[in-house]
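The complex is shown incomplete by one protein chain, all other protein chains being positioned as in the whole.
Right after this comes chain A.
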Amino acid sequence: MPSEEEIYQEHILDHYEDPFHNGPLLDATHAHHDKNPLCGDVVRIALKLDPAGKIEDCAFEGDGCVISQASASMLLEALCGKTVDEVKAFTAEDMLKLYGPRLTPNRQKCCLLSWRVIQQAVYSPVER
């Protein structure tokens, strides 16, 4: 059982209070949203992909627990500027490693919500 200090490390609280690219992305080319039915956590990720398949810009919107929202911020910070292929190669295990603190299986779902969303977002062009 991870301790409170482990789960809510300072850098995680930093991301929660001062998230990376939190808000709408008006010129998004791809977007997807999903929720964690157990908790009600919601995350929407919007991507602006250039013709070569690189993430030119990205942003997330959401509502939910510290883990779900901080992990979304951390994920976008890590993948902004990367290619779609690099997103696809980024595994769930990579996401848990990026988050850092050890999580119980239930809280892993919170952490992996944004990862599931971005994996789907790269296949989800925005209708215009």
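Just so we're on the same page, a contact is a pair of C-beta atoms (placed from the backbone, for glycine too) under 8 Å apart; a residue touches a chain by one contact, two chains touch by 3 or more; residues count from 1.
Keep this in mind: contacts and distances are computed from a predicted model.
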Fill in: Among "Chromosome partitioning protein ParB", "Probable chemoreceptor glutamine deamidase CheD", "Cytochrome O ubiquinol oxidase" or "Cysteine desulfurase", the UniProt name of the subunit that does not appear here
"Cysteine desulfurase"
Worksheet item: Can you list where chain A touches the absent chain?
Response: 1, 3-4, 7-8, 10-11, 13-21, 38-42, 63-68, 73, 77, 80, 107, 110
